[in-house]
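Shown next, in structure tokens, is the structure this report addresses.
Every protein chain of the complex appears in place save one, which is left out.
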Amino acid sequence: MKKTISNILNVFMPILLAFLIGAIIMIAIGENPIEVYGILIEKSLLDQKGLLKTIHTASPLILTALAIAISFKANIFNMGVEGQMLLGGFFAGVIGFTFEGLNPVIHITLSIIVGVTVGILFALIPAILKAKFKVNELVVTLMLNYAALEFVRFLAEGPFRDHSSGYVSTPMISESSMFKRLFESEITLFTIIVLIVFVIMYFVFKKTKLGYEIEAIGKNRDFSEATGMNVGKKIIIIFIISGALSGLAGAGHMMSDQMRFTMSFSGNPGLGWDGMLISLLGMHSPLGIIVAAVFYSALITGSESIAVFTSVPREIILIIQSLIILFLSIKMISKNAKAVAILEKITNKILRKDNKGVKK
Amino acid sequence: MKRFLLLTVLSVFAISLAACSKTDDAKSIAIVTSAAGQNDNGYNESAVDGAKKIKDEFGVDYHVVDTTDVPGALEQLAESGYELIFSLEYNFDALVNGVGGAKSIAEKYPDTTFVVFNDNPNLNEDGTVKHENVISVVFDVHESSYLAGALSVSVLENASTLFDASTYSFADLDVDGRSIGFIGGVQSNGITVFSYGFVEGINRAAADLNVNYDYYTDYSAGFGDPVSGSTISNTMYQNGVNVVYSVAGVVGDGVASKANELDRLAIQVDANKDADQPGSILTSVLKNTEVPVYQITKAFIDEKIGDLDNALSYDLDSGATGMTDLAEIEKMVTASGMTKWNEIKTYIETLATEIADGTVTVTDAQSGETLDTTTLTNVTVK
Amino acid sequence: MNIIETKNITKKFGIFTANDSITLNVKQGDILAIAGENGAGKTTLMNMLYGLSKPTSGTLHVKGQEVSFNSPLDAINLGLGMVHQHFKLVPSLSIYENVLLGIEIKKEFKIKNKSFSLPFIDKKKEIKKVQEVADKYKLELDVTDLIKDISVGSQQRVEILKMLYRNVDVLILDEPTAVLTPQEVDDFILNLKELKAQGKTIIMITHKLREVMELSDCVAVLKRGALVATLKTKETSEKELSRLMVGRDVLLTVSKNHKKVDTEVVYKVTNLETKNELGKKVLSDISFEIKKGEILGVAGVEGNGQSELAKVLCGLMTTSNGNVIYKGENITNMWPINLRKKGISFVPEDRYVDGLCLDMTIADNIIAGNHWNETYFKHKLYQKKIINKERDNLKEKYDIRISDIDGNVSSLSGGNAQKIIIAREFSRNPDALIISQPTRGVDVGSIEFIHSEILKMQEENKAILLISSELSEVMTLSDRIIVMYKGAIIGEVDAANSTKEELGLLMAGIKEEA
Partner (left out) sequence: MDLIANILYDTIYHSTPVILLVIGGVYAYKANVLNIAMEGMLLFGAFSSALMILSTGSLFYGLLFALIVNIFIGLIFSYFGITRKGNVIIVGIAINLLTSALAAFILKVKGMAIINLSEQVDIASLKVNIPLIKDIPFFGDVLSGHPITTYLTFVLIFVLSVVMFRTKFGTYVRVVGENEEAAKSIGIKVNLIKYSAVIVGSLTAALAGYNLAIERLALYTNTMSAGRGFIAIAAIYCGRGKPKLSSIYAIIFGLAKALAINFKLFAGPISGLFEAIPYLVMVIVLLMASYLDNKNSWKRGYPNE
């Protein structure tokens, strides 16, 4: 009980504290934080259209967060989710605009396969470097993100440029490779695909041999090697899954949201980095990730509303996001803190009441 | 701890109350800026200046939105009742065509007029207008770039007459100094339109003076990093380039500061930035969004917006594009050089007239034209 | 005169009481032994004496003054020095740098009799001063050697030198003989007696009763955090002490019947060789064979290649030469998973690194190494029921005491944690076992149990390789013993007909001329 309470507090305290600091900053520049947070919440969660948009925005983020989670869980730092996602999205887009008039099912499937494959291939570079040559994957993936960004920039400016566009952009993907909008909202079939992938990943994490091995490798690499879990091979598998999820995220973002590649395809700080925060918020567990993803994308859609309806710079949300990560990095409340004990008493009381109710 | 929880609960309540009570403003306009943001000291900022002017004159309020989600912002603004929205970002798909089977935003909000810039996406294949409530604005920047090109050559060829010898340290014209550079953010029609006009202007002046010029280009500087502007222009200047024209947002600030450092010349773009590095910026090629914002909003206030064309083109005469008044560079001209300087100014004016009356046609990449390099008799493109 | 007194010292970690109201007096010039099982609270007590932690309640008196330490520095300043069981040395630094850590001598320059210190370290002066002290106490060290190049025995002398240089009067030694050869232990005892003669007071934590009897003047026995007895060494016996420590009579040695072993060779190693990162051979020309139903013991001072041998045999390190043959099949350099599939079990030397995953549940630790087995992962899916059942079976069979059956391994004591490994590896019904340091840091009761389990495996005709730095363990359990020295086998003896002295000489690298 104590552990659960302190775990919950350790997620909520950082969020509250970050919002509090955000409020202080807003007051300092003479704005009304209550109004700003009001718009944030109302437009992203309370309004039906906004809520569906939030869920739509959350879709690729769930995938990048899972991509981060599977690697971080194994104590492998694949910081290259951003790059893998960019390349996956880009090449899914290339398939999207190269073909025209295909059967939508075939076209969409083909684009997704290409996006996923590219994500995997790009993830294999750090994977092989790590598995075969023990090169630090953290630094390599950080470097490769920049290389990937420059590479797609080159492709978007050169070979795959939309000649009619005034800025760096590839042509718009064909109608047949777009995910159709559902319920007059921004939601598309992609969200449903994400949910299916999520269920599969939940299963992988919780119920399979791979999930077991990932947990062991993450918690004690020497132990895993000694008990015959061939860590090198597993590193490659983890990177492949991570890359596939990232590639799928990029492909889905392309085909359900962006429809063409521009230099702001990934947003700021980028779907991969957002995914990292979500994974952290959700403590690398699948269920946690899905809650965190909705919360986080509410922040994103809400921040756009802030830009539209108030004069507070949208960057306030970036500040709040980074503060949340910072505060999340530590345990704010220990299991033995007073607050935990008090809350435990309260919950116990409530639970006991419920129990009585059931018995009667 | 309890206090925290209480605070949250309370704020959520307060928030919901506050948020529900937003009233619609009567007649107010919105400007959705491009990625560079409203403080870019150029393209976006002059649009905001136009709106400010309107506010001062007619009291019509304006709202500026910096966003990464342009379609989302357009929709939210239209939804909340704005009737005139300027969208400065190059992002038209959702507005004009609709994506993923959804209705286009223009169609969804027929009572709102959307103004887009730099392109005309609002045309069907057969040339008819798609949405009556979308106005596209293009600037004839190829023409102003043409003038800038001609000015560059004229100034370089007469540098020894115009300026004090110690003011600039130009590369020797007879060695490799007859070189001019162009730095673009990306390789796209929106950028090459400047470059083509510029190089044609160089060619014109070079031909008139019977000299030959080298033309260096780089279209990969991006729009965000002045450092890359500084380094790329440095390589150009080190290779003998005496004037660098940059069309790449704040990248140009890096170029201008490099020009200042090396005592050469730079040409800026969008707004009048001549005074940023006095004496080092030859001129700025204006893309003055203030003019269309002001004019269109005025039409909107007068309820004559329906009379406007769906495609507005702003040429040299409109004042929305052109060169600056050259006041900053003129300060560098010595007394003895003034005669020559006035000669050059007259020459440029002649060229402007020739463009206006159609004697000279400048390649317009914006409308899909490509540069025919064989016409560049006196320029070698490197 | 009492140089140190503790009055009702209590230390609590959360709800756990590590030291319960301990009152202890140490006379100046005495050698006091503190005996007790692992987890009895010996180290906690010493850490408080040395300023590494603070008592929850109670007071500490040094030389009659009540004191309160905020850091080891305070303890050192009052003349208390400690040598930890795991040496606190920096391998890449030299001896003198380690000794002077924290009290470096800076370069000085003089102007008109006034001296100014520079921020740089005066290496020459440092070497000279440290060497002087080392020579004074006859510690036989060249202080410019790097720690990573010297033997474990020398490293311990460096730790002692560190304290002597700081002029301490009281030396606290935590399990000082664990890493020494029998000969080194004898030298060490002489060293301590010399220090005592020079007026130093010594407090020694140990669970080795032989040394308690041989060395100390008095002995304090701790059990579950409480002081159960303080005795004069002369007036007690090993047997009494062990009963006080464990709370019941303990078989100090298991009896083994040296039956005739089979002639069938199960496990064979020929000319095995491997190198470290610097390209230096750490194993050279290792050859041996193990027959069915035989325990081959590997003795030697730690750091003579035993760890590397175990690593190579477990598949965690590759060979640069040589072969491993198991049941006639060449299994050299196979990955751990394949070795396990072939029916070889491993008990690694460092149980918390290679043997267990502290942050995983007991059940998950139980199936590790067997996780390729379809029973536990049918269609690659986790079979929770089967796995938990297996866990409960083994818990019963191997007498593993667990407070929270679904908890993590980190909640278990050393002995019970080791039993999990033993249970996991022994229950697989392997044909060969590679066992390293099976009872290191394990309480007396568990040692007894583990030893009998090993012998049981022998009864079942398994081929067993037993690597241990605990000489008595190797001697009581093995049939034959090979001794490793500097990465090679220096000699082989028959366990039944050898003596501690004979093995001790081999361990020290001295080979008797035949």
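By letter and in written order, the chains are A, B and C; residue numbering begins at 1 in each of them.
Note that in this section a contact is a pair of C-beta atoms (placed from the backbone, for glycine too) under 8 Å apart; a residue touches a chain by one contact, two chains touch by 3 or more.
These numbers come from a predicted model, not from an experiment.
Just so you know, the chain we are not showing touches A, B, C across the whole complex.
Only one of C:66, C:104, C:264 or C:494 touches the absent chain when the whole complex is considered: C:104.
Check A:178, A:235, A:289 or A:343 against the missing chain and you find that the one touching it is A:235.
Considering the whole complex, the residue from A:4, A:109, A:329 or A:347 that touches the absent chain is A:329.
When the whole complex is considered, the residue among A:36, A:144, A:237 or A:306 that touches the unshown chain is A:144.
Mapped onto subunit A, the footprint of the missing chain covers residues 25, 29, 75, 77, 129-130, 133-136, 138-140, 142-144, 146-147, 150-151, 153-154, 157-158, 221-222, 225, 231-232, 235, 269, 273, 276, 280, 313, 315-316, 318-319, 321-323, 325-326, 328-331. Interface with the hidden chain, as seen from subunit B, comprises residues 36-37, 39-41, 66, 216, 218, 220, 224-227, 230-232, 234-236, 238-239, 250, 253-254, 256-257, 260-263, 276-277, 382. Residues 52, 71-73, 76, 82, 84, 86-93, 97-98, 101-102, 104, 106, 119-121, 162, 274-279, 311, 315-320, 335 of subunit C touch the missing chain (whole complex, contact as defined above).
Here is the rule we go by: only the chains that are shown with their structure count from here on.
Central chain assignment: A. Criterion: smallest distance from chain C-alpha mean to the mean of all protein C-alpha atoms. Averaging C-alpha coordinates per chain places the centre of subunit A 46 Å away from that of subunit C. Centroid to centroid, with C-alpha atoms defining each point, subunit A and subunit B lie 36 Å apart. Multi-chain contact residues of subunit C (touching two or more other chains): none found.
Contact residues of subunit A toward subunit C in the complex are 206-213, 215-216, 219-220, 222-230, 336.
Against subunit B, in their complex, subunit A makes its touches with residues 9, 13, 16, 20, 34-35, 37-39, 41-43, 46, 53, 153-154, 157-158, 161, 163-169, 172, 175, 178-181, 184, 188, 256, 259-260, 262-264, 267-268, 301, 304-305, 307-309, 313-314, 339, 342-343.
Of all residues in subunit B, only 1, 4, 7-8, 11-12, 14-20, 22, 35, 65-69, 72-73, 76-77, 80, 90-91, 93, 97, 99-102, 118-119, 185-191, 219-220, 222, 366, 368 touch subunit A in the complex they form.
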